[in-house]
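This is the structure I want to talk about, given as structure tokens.
One protein chain is absent from this view; the other protein chains keep their places.
Read from first to last, the chains carry the letters A, B and C; within each, the first residue is number 1.
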Amino acid sequence: EPVTATPGQEVNAVLLPKFLGILPFDQANRGAQEAAAELGSTGKLEYIGPTPENSAAGQIEMLTTATTQKQHVVMLSNNAGDQIAATAEAAQAAGTKVVTWDSPIPNGAGESFFVAQVDFGSIGVVMADMAYDLAGGAGEFAVLSASPDAANQNAWIDMMKEALKGDKYKDLKLVDVVYGNDQSEESYNRALGLVDKYPDLKVIMAPTTVGIVAAAKAMQDEGLCEKVKVSGLGLPAEMVSYSLNGCAPQFALWSFVDLGYLTYHASYALATGAIKGEVGEEFTAGRMGTFKIEEDPGRPGTKRVLMGPFTVYTKENVEAAAN
Amino acid sequence: MIGALKSWEGGLLLVFLATLALNAAFAPEFLTVQNQINLFQLSIEKIIVALVMALVIMNAEIDLSVASVMGLSAVVFAYLLNQGWGGGGALVVCLGVGLLAGMVNAVLVAKVGIPSLVVTLAMMIGYRGFSRVIVQDTSLGNFPEWITDLGQQGLIGPLPLSMVLFFLLLVGLGVLLHRTGFGRQVVVIGTNAEVARFSGLDVSRVKATLFVMSSVISAIAGVLYAARLGSVRGDSALGFELDIITMVLLGGVSIFGGKGSMMGVFLSILIILNLRNGMALLNITGHVQTGVIGILLILSVLLPNIVTELRARRARA
Amino acid sequence: MTSAVLELRSVAKSFAATAALRDMSLAIEPGEVHAIVGENGAGKSTLIKIMTGVYRPDAGEILVEGRAVTLRSTQDAQAEGIAAIYQEPMVFPDLNVAENIFISNRASGAFLNWRAMFADADRIVAQLGVSLDVRRAASGLTLAEQQTVEIARALSLKVKVLIMDEPTASLSAHEVERLLSIARALKAQGVAVIYISHRLDEIFRIADRVTVIRDGQHISTRPIGEVTEEGMVREMVGRAIDSFAVKTEANAVGDVALSVQGLGRAGVFSGVSFDLAKGEVLCLAGLVGARRTDVGLALFGIAPATEGRLYLHGAEVRITTPRQAMDLGIAYVSEDRRKLGLAMTLPIFANISLASLRKLLGAFGLIDRKTEAAMAEDYRRQLDIRAPDMRIEVGKLSGGNQQKVMLAKWLETKPGVLIFDEPTRGIDVGAKAEVHGIIRRLASEGVAIIVISSDLPEVMALADRVLVMREGRQAGLLDISEASQERVIAMAAGTGATEAA
Partner (left out) sequence: MTGLFDRVSPQTLRLVALFLALLATVLFFSTQIEGYLSARMFNRISTSAAVVLPIAVGQAIVIMTRNIDLSAGSILGVVAYMTGQALGAMPDMHPVLAVALAMGIGACAGAINGLLVAVGQVPSIIVTLGTLALYRSFLVEYSNATTITTASLPAWLVDLPQKSLFSIGALDVRVTVVLALAACLAVGLALSRLRAARKFLAVGSNPDAARMAGINAPRVVFVAFVLAGALAGLSGFIFLAKFGNITVVAGLGFELKAIAAVVVGGVSIMGGSGTILGVLMGAVLVDTIDNSLTRWELVSEFWRDALLGMLIMAAVTVDTLAARQLARLRGRDGGGQ
């Protein structure tokens, strides 16, 4: 039976995004603040992050500082890959819990558990499915990712490759994976590079919110929307026009507000000792209901809390979500 | 000159003490031994390279490729370990990588005569590219435990290997710069390379030596980086060059060469590390921290200029 | 009231602790050539820079045609009709010569007309009687050519007062003549010319009035007719100085130290041959651009020779780097103190030890700082370098003292062959006499000496033999007994009979 953490305790927590200044992380912060208010934590919830160009080193620095400050829990959307593992282990050893969300520590070292927005396997399947639909079941498609170092994107792409082995997708061919480093102009140029390099390309799959808009804009600018469809993970607010004009008829995403909300609930429960962070434990997370800690199938030996579901946006539902 | 230098370092010392006092007053965790060590450890690779960068800038050159060499060396180190090499062998190869990178820079700058800003800007892209070629989209970890221990744990008391190395280098390079013939040549060439040439100094050899030194030390820093973090990626040490140059310039080393001291660089390192640490402990986010360092950098030159100007005005009045 | 076109009243200017000018008053009349003389560091250049708005005086007034003016910048000064040719040539290496000439010219509209500009530049350069390609970039111009550009620049401006701060320092006799005639022409047009020079003979030939300053103070202003050279020098330095004896016969000399046969560098100079004995002074004379400096550079390995043979004490040697030259005991004292001679922001002692650092190195390459300081002190005494402390920046010294520091640097290498390139350029009579004294002393100690000089009286005072160069070739080699200023000039210009040595 699920435990409910006692509200009103002192939990000093840090919400540490990949970097500050973009919308999804701000939304997560909103969710976390909402949860903190709901739980009436007498401690503080800090929302701090590094600069985009100093993300990996900055996150390591901030996690170390949080440990020094004896924060009870740090909620980390990891952008430093395994490089942060040693720091996270040191944090745990000093009594600061590390809960990851959005992007985990790939080898799981030093992380209590990972609050997964969606099942990484299923997002792989969904991406494969969206590509399948948009390509009409057969043809070439390519991936435009963030940076080669982005752990979550890499995991999703791997899962997608796994899914593509299924019989259904045998006529679908993944021809290339390129990286736009989450910068508009690089993503835009890489997208155009793809269509030039592969004249028969039917779909560009961009599992990054920056990449997907840049690719959609590129196809629209070059009048290629009829020929090459863009899909992937995008924010409805940013994608609405491309969704409506057919450049990106389908894409997926989950709620970052909910992700922040759930992450805070889980972290609060962990920090107050209501849960230990063991597989099998269940806890309640306010308006979102009950969640369970389980093995992370994508990363053997690590634990996750699965939020789900995600929404596939099409021109039917995108406008409502955009506002 | 001596007087001016003294007062410059005096100023830095005051700023440093003020930072210490403020941190101690506002952040209760500041004065713990662990925090003091962390504060160095978090930027240890940068501050090690800053020491040698001071010499390069003093020589009126610049090396923008240091962070890329660091990343490349870290990646090569990790790659070899994953290929089953021993730590020692991998280290030697990394030194070789640093040597090679340094020699390429050195030949292009000192022999071909292309401005170092240009050479190292291109090589910054190039060397970074090679580490990408090696790791692609993966990360390399799983080092033998003794390596990560060396990178993370105390070697002499609580002082980790990298900090010991830093202090050795600080003293070593300080002596090299201020007390030896080589150091004198570095300064003279930085002041006026033609005068040095007309005095029989081998300008290109000194320059070449510095670029090789800079890359080799960057390569060592890269290995330390890998050992400290236990894992590397293609973007390891990305963008470190700006922080490193900031440290050197704030230390009073003239970007036009010929002027500066190791003491100044050390003080500026202390200031930047403490300031960052203090701000982090006060939960000030990354971009504000960066902004504050940026302002400090500008003020460090602007304020003395204003004072001089005011003095001149007063004298005229 | 005064008729002065430019007047300074009680002007003072200090740099930190040094008072460069105190209570300086001076009036310049229209159409006069007004010479200003004084020792190195007397404050002449500072005075000029105040007149042209580069510096602002700490106290005192500047009047132009009776109006008090404030000169905030060189533009202000140019607007008042005051322009200057500075002591250190100021050209823009990346711009072409024509543009260098017209850079300050604001009169000719917002748009450039290159064709017209080249034509005008050609005209002005021709007026100076020099051949100079106005389309070429100014980089690589010799000091003298740079000076020409500066003079042309000042001529292109319509000025009331033209200041020349040691304009002839890097000119040889031929060009000096031309310059003096330009000054006279300007004077005839009613332009006031302020003329600063350490070459007193020029002053007597051109000046209407002479002002002597010493230690930043005005000593006297007199019509030229009322001054004598001795009197002027006494006022300048506060004591009497032996004027230069002209050498009439060569010193007794020892064995041949350096033998040069058919030395040349492709496309630069060729066919230079001479034997230089220990204790002998060989002077290289010639017009500007005769490539004398290049001979020095070849001997010192900076721009190595590509043809010919070199023998040092009888053994054939090849010199391709300065290091090699220094190891062979050759030293070269450059003509360009600022750019090639001294590290201006470094202390005096570091400059003195620069060429002999090796000697000071102990274990681990550490510099023996005590010996270094002692070395500097030694030269301070030996050469009478006037500085409060050997740790101050060499750039803060006066020209003459800088020259001595540069000399000290090379003396410390204990050279057997010492090449001086324009050893007294820009230094005052007192310092000049001292430098000459040093050169003579070195010669008497058995050092083989080459002096490259554009100052003919200097050549006559120092040389045992004179090698005259013209357009990169050896025009002749004269024993001092057969040399005269006229003969050297004729040979250098190619107008007299050319005789091979």
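Here are a few things to note about the model shown:
The rule we apply is simple: a residue touches a chain if its C-beta (ideal position, glycine included) is under 8 Å from a C-beta of that chain, and two chains touch if they have at least 3 such contacts.
Only a predicted model underlies this, so the values are computations on that prediction, with no experimental measurement involved.
Although it is not drawn here, the omitted chain touches the following shown chains in the complete assembly: A, B, C. The residue touching the chain not shown here, chosen from A:37, A:237, A:279 or A:320, is A:237.
When the missing chain is restored to the complex, the residue among A:197, A:227, A:276 or A:292 that touches it is A:197. Of the options B:28, B:89 or B:115, the residue whose C-beta touches the omitted chain is B:115.
Residues of subunit C in touch with the missing chain: 52, 54, 73-75, 77-78, 84, 86, 90-95, 99, 103-104, 108-112, 137, 153, 266-268, 472. Where subunit A meets the missing chain, the touching residues are 20-23, 25-26, 51-53, 148, 176-179, 182-185, 188-190, 192-193, 196-197, 199, 210, 213-214, 217, 221-223, 235, 237-238, 240-242, 322.
Seen across the whole complex, the unshown chain contacts subunit B at 108, 112-115, 117-119, 121-130, 132-133, 136-137, 242, 245-246, 249, 255-256, 287-288, 290-291, 293-295, 297-298, 300-302, 305-306.
Keep this in mind: only the chains that are shown with their structure count from here on.
Shared contact partners of subunit A and subunit C, listed by label, are B. Centrality annotation: B (chain centre taken as mean Cα position, compared with the mean over all protein Cα atoms). In whole angstrom, the spacing between the mean C-alpha positions of subunit A and subunit C is 73.
The geometric centre of subunit B is 44 Å away from that of subunit C, both derived from CA atoms.
Spacing of subunit A relative to subunit B, judged by their CA centroids, is 35 angstrom.
In the complex of the two chains, the subunit B residues touching subunit C come out as 1-2, 175, 179-182, 184-185, 187-188, 191-192, 194-202, 258-259, 315-316.
Residues 29, 32, 34-35, 38, 42, 132, 135-137, 139, 141, 148, 152, 228-236, 238-240, 276-277, 280-281, 283-287, 290 of subunit B are the ones touching subunit A in the complex. Against subunit B, the residues of subunit A that register as touching in their complex are 14, 19-21, 46, 48-51, 53-54, 56-58, 60-62, 64-65, 68-70, 81-87, 90, 106-107, 147-149, 154, 177, 179.
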